[in-house]
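As you look at this complex, bear in mind that one protein chain is not there, while each of the others sits in place.
By written order: A, B and C. Residues from 1 in each chain.
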Amino acid sequence: MSSRIAKKRGEWINRDKPLTFEYEGQQVQGYEGDTISSALWANGVKVLGRSFKYHRARGILSFANHDVNALMTDGEDTNIRADVWPVSNGMKLEAVNTDGGVIKDKNKYIDYLSPFLPVGFYYKTFYKPKRMFPFWEDKIRKAAGLGKVNFNYPRHIKPKRYAHCDVLIIGAGASGLSAALEAAEQGFSVILVDENRQIGGSLTYDLAGDPAATDTLSTLQAAVESQANIRVIIDAYAGGYYGDNLVPIVEKSGITKVRAQTVIVAAGVFEQPPVFRYNDLPGVMLGSAAQRLVHRYAVKPFNKGVVVTANDHGYRTALDLASVGVEVVAVIDMRRDGAAQDITQKVKDKGIAVHKGSCIYEAVAAGDKLGVKEVVVCPYDETTAEADTSRSVRLACDGVAMSAGWAPAAALLYQAGTKMRYDDSIQQFVPAQLPESVFAAGKVNGVFELKARMQDGRRAAAEAMNYMGKVVAVDSVKQSLSSSPSHPYPIVNHPKGKNFVDFDEDIQVKDFINAAKEGFDNIELMKRFTTVGMGPSQGKHSNMNAIRILARIRQLPVEKIGTTTARPFFHPTPIGHLGGRGFHPHRYTAMHQWHVDNGGEMFEAGIWMRPGFYTPAGVKLSAADAVQQEALAVREKVGMIDGSTLGKIEVFGPDAAAFLERFYTGKFAGQKVGESRIAMLLDEAGVMLDDGIAVRMADDQFYVSTNSSNAATVYREMQRNVQLWKMQVTLVNLTGAMAAMTVAGPASRSVVEQLTDIDVSAAAMPDGAFRTGKVAGVDARLMRVSFVSDLAFEIHVPYKAGLHVWNAVMEAGKAFGIRPFGTDAQRLLRLEMGHHLISHDTDGLTNPFEAHSDSLVAMDKPFFIGQRSLKILAKKPLNKKLTTFVLDQGFNGELPNECNLVIDSANNISGRVTSISYSRYLNRHIGFAFVPPEQTNDGARFQIRTDSGAMVSATACNAPFFHLLES
Amino acid sequence: MQDAVLMSPVAFAHALKKPVSGDVNGMQTALSFADADVEATRSKTLSICDVSNLNRFGVKGPQAADWLKAAGIKLPETTNSWTSQENGSLVMRLGNTEFLLEDKPENQLAKTLSDTAVEQSGVHKVLRNDAAFIVSGELTPALFSEVCAIDLDNGSLEDNRLVMTVIAGVSATLLKQTLNGQSVYRIWCDGTFGPYLWKALLGIIEEQGGGPVGFNFYYNA
Amino acid sequence: MKLLQCPINGIRPLSEFTYGGEYRDMPDPDTCTDKEWAAYVHYRNGAPGLKKEWWYHGPSGTWFIAERDTMTDKVSRTYIAGQEEKQ
Partner (left out) sequence: MPLGLLKYGLSREYPAPRYFRDCTQPKKSYDAVIIGGGGHGLAAAYYLAKDFGITNVAVLEKGYIGGGNTGRNTTIVRSNYLTPEGVNFYDASVKMYEDLSEELDLNLFYSTRGHFTLAHTESAMRTMRWRAEVNKHVGVESYVVGPDEISKACPQLDIQCSGQAPILGALYHAPGSVARHDAVAWGYAKEADRMGVEIFQMTEVTGIDVKSGKVVGVNTNKGYIETNRVLSAVAGFTPRITDMVDVETPIVIHPLQACVSEPMKPWLDTILVSGSLHVYVSQSSRGELVMGSSLDPYEVHSTRSSLDFVEGLTTHITDMFPFLSNVKVVRQWAGMADITPDFAPIMGKTPVEGFYLDAGWGTWGFKATPISGKTMAETIARDMAPDLIKPFRLSRFEDYELTGEKGAASVGH
């Protein structure tokens, strides 16, 4: 049974492209350009879904992207909005949230229980006794939700793009199009966005029956298309308004983040349903929905219908319906005085009865509440919202079009900070005070008449251009409306309820009254208690009526009630669109590929990729064995680690030494060229942040290293303090520019000396010495270090030569059994040496006194960052201190883990393990722990509790640990 | 190629695309990724080329500008702008007191300056390790719209201006120049981010129907 | 994402910047009391209003001061510390 009518001028379907799809097992015909709802409706399918709470059958309501009771799944995707989603050949659709199909839904019984499920019912039950709540909660969770998520749904990476323009216009109706033309003609770049698949706004439905208006649209359309300065984005919505005019435009293909100099919101209005019993039956729809069906999709909304209205729009709807052969039984006008004479007469001329001062008291359901069979019409008292049921008339029909008024699509205006006022002459909120650079035009601005809307668009554009500095005349806009487009209270009380205000959440008039009775008589509290406007349509068709009801309950003007806060998003927006292509930058050292090729187990060390250890191809090696072997190589022969991730900063200038004195805890003024010193950084509270090595390369030049993870922050803080302290210092961050490698172990000198002209003998190059020269033919910086081994050389070369030098060292080391080692072995090696790692062995509160670092703190200097706090801390007793420890020889119990606790004899927490490792070289378990200060003395015993609760004895032990080998 | 001592920061990211490689400026370089006509088409659509091997010289400090002028270098007058020397070398003014000079392959200016000892205070040489790219093609606006938040059409790169901004999450320097008669974008970032940025940009470029081109496409090595 | 004016690099989205906290005058560590120092280290002027703040433009490595109303999030001006008068 097709409700498709003859081809209409401007229709959005392509009759040359028929297609077939399936809905709830039924074959359905449609055309390219149809939405799911329009195609179904054309095929006589009117039950498009079930409601969220009561599982009532629902059809088309708004047909404007908030029919959230017509959500579908195609088996893959879910919560597809049938009212706007285009059909495609072969789709297999089902309504979501049903049990056994949309018609036979087993959950429809809930509708009959509704008297027992008053507003906020769930707060009132299910919790006594407490143990029963999980049972009920399980039931509630099963009933909750809409569609089922498909866990195999593929991850879509949608592009996100930035775009920039002078004027962003939201809404391509008469006012938006006019605004776009005005701005573009003056040379401004314009982006014009509309969520429909064609531009024109209400010209494509409300006024589509008027040839003159259609001609106007054609003219506007042609002008916009010929304007190079206008970029039109259709089938896309403005998701929200964010600071400094950032508006994400959401298309099916992705998001465009528009940064505009000015924004004009010309988003129009949402039609609001009058509220009467059973206003939700399939077949009862908004007048604008009926017009969209007729004009865009050439679908007859119903065969025999009534129009209930409280404005002139209903009369136009009636004429549109009549023009396509709908038998319009009556126009029921809730206003005592009805409409103006001329439009009333036009309707009467079509043979349509007009009932002034009347309402639909209730719609009467057909069959299993799957449609409407008649309406009960009664005289209506606008002041009391009561119907006079003593004088009711029953009108048979299979559909109702409702036109009682509008609410502004002002979400983005609210988000931008617009103050709104309630205009009594049109019964609508309109902008009272707009933020600078944001403008409103057209119906959202309270301007309804077509010519005036076009003027209003040009006016808004003129104001936007003035804001941008171009002086243009701003003409005022006048409109003459014969009556208010919106009714102040289009609500009909009914003792049996089911007069729905919020179709998302099944909220009836009495729910508001009851909520207010319970004390929730503030609009925000009412929203939270009733959940009005919290569903996926975000109150597009419900908030205005909710405000009107609350205003009447509290006997306050609507303006005093105010509105709830409009949050992004304008329409629900896919997570994949918002996430888009996430960028995850990584840094790679010059030797990265070598590590990979040689079995390096790469991991993310902060932003860097580093090898934890190496398992060369063809070698069967556990991770633990690999680490021990690498460490043994360093102890017994020679090893090399890629240390390029170290922060490397050059400090130049006459104040270089003075700067380091203030920045770090140690002394640098007297440091000799070619010497290195430890550079420890504190915060102002005296907490240890970083340690590195500062080398003096010249009187006015230092080369400072930082921990790998702190390179960026230390450099940044140096820059800040150079500025703050007004010092003559130039900083250069060489972290990425220099590759670094440490050659460590007893044979390291023998390896390095083959490659360099620098004298690396013990006499010429003692520990801590720094030299420059050639290594493997490359300009290099060479330093004796002792972090992982008594004898070790750190070689710094330009990044681009890093791999070359690395290869040269590996080659030169072959004869000595050189092995590369990773960060895991490095951890072990430095532990054997007794070096703590900041932020591993210390935490966000540790000061140098607690970390045995007193010697690095020059308290006699005039100033360094954190010094004043240390002076305070020095007066306080320490309650914990870091110690090195060893487990008993031959320990073979459950090994404690890092962050296992130290437990004292009174079973209190007295510390924790910060590092622990087995050392094959020492054949002992060694570590660092925080313990009470008295337990840091060599030989002090303390107890560590393992994961499973076993107690393990540990002994404080001086480091380096190598003395253990002697015993 | 085996003899090249130096390595482009992006070298290992190239490997997947199996370029023809060669030694330029002592650096292993991807000379071409495809036949000349394929690369020509790419460069018209959307392409990326690694030119990290070009020689550079960086200098920073309150007296850096004077020192460069004394060495006969023509300097950009305003911060965040660039200029070409007569031999085609680029000089970029990064902020106020820092400069980056980049030679064409046939020039030796950067090397000469690197070898020149600095005898005065307030001039500090900066070791550079840039990953450097050339991006070209008519779809470059589409590429940048995905990876860069600022408006590049709004004259921000006109009149020899350069911008220091974030590209695909990485700090980078960006300018527009004419190379071989073609308008191209130049990108420099810290070399350690080079492989990442190359892959991130190339991924989008390939989605858009473009691809990599080799060094020889722009310069005769 | 907000926009912020770097005094050197111009208007950029906030994602290019790092917030460096309020700009505060340090008491003289030699003359202040322990209590005054502790207050300097820990206490903050948390009420809304116009504040001088440190901001850092990452791509160019530029620290500067922004005068920002923490209530409206509007920045009235930005300048390099110590060069307030020049700008």
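Just a few scattered comments:
Just so it is clear, contacts are C-beta pairs under 8 Å (C-beta built on N, C-alpha and C of every residue); 3 or more make two chains touch, one makes a residue touch a chain.
Computed from a predicted model, the values in this text were never measured in an experiment.
Contacts of the undisplayed chain with visible chains (whole complex): A, C. For the options A:37, A:78 or A:853, the residue in contact with the chain missing from this view is A:78.
Here the missing chain is touched by one residue of A:488, A:572, A:773 or A:834, and it is A:572. Among A:432, A:899, A:951 or A:965, only A:899 touches the chain that is left out of the view. Within the whole complex, the absent chain has one touching residue among A:86, A:101, A:488 or A:580, and that is A:580.
Screening A:517, A:814 or A:963 for touch with the missing chain picks out A:517.
For chain C, the list of residues touching the undisplayed chain reads 1-2, 14-15, 18-19, 22, 35, 38-39, 42-48, 51, 53, 70-73. Listed by residue number, the positions of chain A touching the unshown chain are 52, 77-79, 97, 113, 115-118, 121-130, 133-134, 136-137, 140-142, 144-156, 160, 240, 242-243, 246, 248, 257, 415, 510, 513-514, 517-522, 524-525, 528-529, 534-536, 538, 565, 567-569, 571-576, 578-580, 582, 584, 604, 685-686, 840, 843-845, 869, 872-873, 876, 897-901, 903, 909, 912, 945, 947, 949.
The rule we apply is simple: only the chains that are shown with their structure count from here on.
A count of contacting C-beta pairs for A-C and for A-B identifies A-B as the more extensively joined pair.
Separating the CA-averaged centres of chain A and chain C is a span of 27 Å.
Rounded to whole angstrom units, the spacing between the C-alpha centres of chain A and chain B is 34.
Counting partner chains per residue, chain B has residues 149-150 touching two or more of them. Residue positions of chain C touching 2 or more other chains, listed in rising order: 1, 13, 61. The residues of chain B lying in touch with chain C in their complex are 79-80, 94-96, 149-150, 163-166, 171-173. By the touch criterion given at the top, residues 1-3, 13, 18, 20, 29, 32, 34, 37-38, 40-42, 54, 56, 61, 63, 73, 80-82 of chain C touch chain A in their complex.
Residues of chain C touching chain B in their complex: 1, 8-9, 12-13, 15-16, 57-62.
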